[in-house]
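A short worksheet on the structure shown next.
Left out: one protein chain. Kept in place: all the others.
Our next item is subunit A:
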Amino acid sequence: MKSVDLVGSAVGNTFRSKTRTILTILAIFVGAFTLTITNGLGTGINRYIDDTVAAMGADDVMTVTKVAENAADDGDGPREYDPDAIAGAQEGPPGTTSVVAPISSADIDELAGIDGVVRAQPVKSVDADYLVHDGGTKYEIGIGGFVAGMQLQLAAGEQPDAAASDFEVVIPDAYLEDLGFADADAAIGEPVTLAVTDAERTQHELEATIVGVSEASLGTSASAVPNDALNDALFDAQSTGLDASELDSYAQATVWFDPASPADEVTALQDRLTDEGYDSTTVAQQLGTFKAVIDGIVLVLNAFAIIALLAASFGIVNTLLMSVQERTREIGLMKAMGMGSGKVFGLFSLEAVFIGFLGSAIGAGLGILAGTGISSALGGALLADLPGLTLIAFDPVSIAVIIAVVMGVAFLAGTIPAIRAARADPVESLRYE
C-alpha cells in the first residue's frame, strides 16, 4: 500500500464511527486548549519581563557597588560609624549589605583592569528638584540612568541618543497631561526645563528637548531619562562647590562586559568582582527570581494540562481498541489480501495520530482565540496599569510544539491497539461456522 493511500485510509477510517471519534477528539481538545492557554500565559508574562529587563538596562552591563568595610558584621550588633559610607541607593535582597563604600576614580580604574571588564564608568546619579514645561506648574521628578543598549518602552518618540551632544530627555507618560500635552506625540520635540540644587543651595535650570515618552512598566519608576550629555550637565551643576575629594566619590559604577559571554563567564566575572570587594548585579538578576516564580507557576499549570491529556490518551486507546475489535474481519481480509503487519500497524497508529492532530489543532486554535480575547479584555480593565503586558501571548514555535507533543502522545496511545491489529491472525479473523 502506498503511503498516501495509507494516510488517506487512516483519515477515512477516523470518521467511520463519528460519535466515538468526536468524543475522543473533545477529550484531547480540552487538554490541548488548557496547555495552549497556560503556555500562552507563560509566554506573555515572560515576554513582558524580557521587555522590562531591556527597559531597566542593557544586557551587557552590571551595576557595581563597593562593599563597606564595616558592612560584613551586619547582624552582630550596632554598626560602627563610618563618615565615608554611603547609604545604599540600591535595594537588595535580604542579607546583602545596604551600606556601601564610595567608589573613586582610582576604583574605576581598578574595576576597568579586572579580567572580563570591557569598560567601567561611575554612575552619576542626579537628584532633580523639578520638571517644568513652558512656564507652567513645577513637578517633582526622579532622574533615571540610561545606558546605551537599554530599551525603554516608549509610547512615542525614540530612545535618548547616548552619543548626542544636545540635551535630550524621555519623560514618563504620567506627566503628559499635567505638563499640558494633548498626547504623547504632541510632547515630542517640545522643550522642558529640569532643575537641580548644588551644595551651596543654588538652583540651576537646564533646558532639554523631549525625544520620547516612556510607558510605565514593571520595575521602572516614573522617572525622566536624560541622555549622557544632559545627565553629565545636571551632575556637574549639582556638584558645583564640592571639593575635589567629595567630587570623586560615587555610590555606584556601571561595568560593561562582553555581551556574547555565556552565563557562567558572567558569574565568574562577578566572583572576581566579589574577590576585589565589589557587589555586582546584572539586570537579569534583578528580575531573575521573579521570572523563576512565573516559570514555576506556568509549570504547575502545564502539569494540569498534561494530566488532562493523559486522561484523553486513554480515550484514544479505548476508541481504537473498539475499532480494532469491530474491524477484526476487515483486518483479517486485508492481511489475506497481502497487507503486511507493518502497514496494518501504520494504519491504526496514523488514525491515532490524526485524532491527536484534530484535537490539538482545534484546541490550540480556540485556545489562541480565547487567550487573545481574554488578554485584550483584561488589558483594557484589570491590567490597564501595566501597558505593554499581553497577559496571554502566543509564539508559533510553542504552538507547533504543543501540537507535535499531543500527536506524539496520541501515537503512543495508538500503539497498543495498533499492535493488536498488526498481530491479528487472518485465519482466526476470517473463520466462521
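Keep this in mind: contacts are C-beta pairs under 8 Å (C-beta built on N, C-alpha and C of every residue); 3 or more make two chains touch, one makes a residue touch a chain; residues count from 1.
By our rule, contacts and distances are computed from a predicted model.
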Notebook entry, point to check: Between "Phenylpropionate dioxygenase, large terminal subunit", "ABC transporter ATP-binding protein", "Sulfite reductase" or "Acyl carrier protein", which matches the UniProt record of the unshown chain?
Noted result: "ABC transporter ATP-binding protein"
Next item on the list: Please pick, from A:Ala54, A:Ala195, A:Leu333 or A:Ile419, the residue that touches the omitted chain in the full complex.
Entry: A:Leu333
Margin query: In the complete complex, the non-displayed chain touches which residues of subunit A?
Written below: 1-2, 5, 9, 16, 329-330, 333-334, 336-340, 343, 426-427, 430-433
